[in-house]
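Presenting chain A:
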Amino acid sequence: MIKVLPLYIKAAGFTLLLSAIGIFLSFVVGIAVSLTVYCKVKFFSVVAKIYIEVARNTPLLIQLFFLYFGFSRIGLRMEAYTCAVVGLTFLGGAYMAEAFRSGFESVDVSQKESAQSLGLNFLQVLRFVVFPQGLSVAVPAICANSLFLLKETSVVSAIALADLVYVAKDLIGLHYKTTECLILLVIFYLILLLPISIYMRKLEKKMRFASHGV
Partner candidate 1 sequence: MYEGIDGIRVIFEGINFQRLMVGLLVTLKIAAVSVAVSIPVGVLFGILMTSRKKWVRLLCYFYLDAIRIIPILVLLFVFYFEITRVFKIQWSGEFVAIIVFSMWGIAEMGDLTRGAIRSLPKHQIESALALGLSENAIHRHIIIPQITRRLIPPSINLITRMIKTTPLVALISVIEILKVGQQIIEYNLYRNSTASFWIYGFIFIVYFLLCYPIAEVSRRLEKRWG
Partner candidate 2 sequence: MSILEIQNIHKSFGEHKVLNGVSLAVEKGEVIVLLGPSGSGKSTVLRCINGLEPISSGSIILDGETITAPNTKWNKIRQRMGMVFQSYELFSHKSIIENITLAPVVAQKRDIKEVTEQALKLLARVGLTEKQNAYPRQLSGGQKQRVAIIRALCMNPELMLLDEITAALDPEMTREVLDVILDLARDGMTMLIVTHEMAFAAAVADKIAFLDGGVINELSPAKEFFENPKCDRAKKFLDKFKF
């Protein structure tokens, strides 16, 4: 068991790195897409909406296979790693966009109007009223999406990337020590995900207090 531990640690590092990059890029894509929709930018908002629906209503594994095996066949060859990042961002961007959009839309019309009546222009209203209020509403959904994306990285093993699942499967195939390998796999995911999950629950409680004014 001790012998395989370094392999797991390395794989956990990879899972974490891939997730971090995926979450960060999803965040960026999400903000851009949600603003396009929220501000009803001509044409682009339609494209953004289609993108959100397509990405949210298809499985990541199929997205990855299509990207990795499919696109390489029509001359768009990508490395597995690039594919994983693109796939995660494609999926995560849509989820994040929905989180931001519902946050922005939760801002009261009267809040925006009173800001406008104070002489703020459209961008200023966005920057000083809609953004801060909407973002704080979106925080729990953003956290939930991050947790979701971290878990979703488990499927990248299917395109031969050495994440936790890949290492576990590899070791099972090599040594047939199924029990140890699977226990380690579960433990490592717990180590990665438990802190985020606990933090999320705390945040949720805090938000509830905030919204009830206690």
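Basically, a contact is a pair of C-beta atoms (placed from the backbone, for glycine too) under 8 Å apart; a residue touches a chain by one contact, two chains touch by 3 or more; residues count from 1.
The candidates came about this way: all candidates are chains of the complex that A comes from, given by their letters.
Here the structure is a predicted model, which means the values were calculated and not measured.
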Touching candidate for chain A, same complex, options 1 or 2: 1
Chain A to candidate 1 touching residues, read off their complex: 53-54, 56-59, 61-63, 65-66, 69-74, 151-152, 154-155, 157-158, 165, 168-169, 172, 178-179, 182, 185-186, 189-190, 193-194, 197
